[in-house]
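One chain of protein is taken out of this complex; the other chains stay put.
Up next, chain A:
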Amino acid sequence: MNLERLPNEEKLTLCRKYYFGNVYNVCVWGFAFLPFLWLVNVVWFFKEAFVKPTYTEQLQIKTYVKCSGLGFLLWVAVLTTWITIFQHFRAEWGEVGDYLSFTIPLGIP
């Protein structure tokens, strides 16, 4: 979808939708894919929020993009920490590690 052709109010609505995660009015999806939706928000609206000359809705769009960016970075930090810990210690955790795993690699501890 080309943002160039949208009027500014619609851009704001879209940004807000992506921020709250209810694109196509499906809240469930938004909740699960929040970090990715937030990433999409940041990448897509970055030019609109910070590069383009000012217009009325730009302040709100800026807020949404900033919050999306922060949220995304938080998610990345949490997920990276958990993934590193799990991959490193899964073998040592023994039983707990096996019950937390979805697939267990064969032939290695």
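We adopt the following convention: a contact is a pair of C-beta atoms (placed from the backbone, for glycine too) under 8 Å apart; a residue touches a chain by one contact, two chains touch by 3 or more; residues count from 1.
In this section, contacts and distances are computed from a predicted model.
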Candidate names "Nicastrin", "Akt interacting protein", "Chloride channel protein" or "ATP synthase subunit delta', mitochondrial"; UniProt protein name, chain not shown: "Nicastrin"
Residue of A:Leu3, A:Val43 or A:Ile104 in touch with the missing chain, whole complex considered: A:Ile104
Interface residues of chain A (partner: the chain not displayed): 94-95, 98-99, 102-104, 106-109
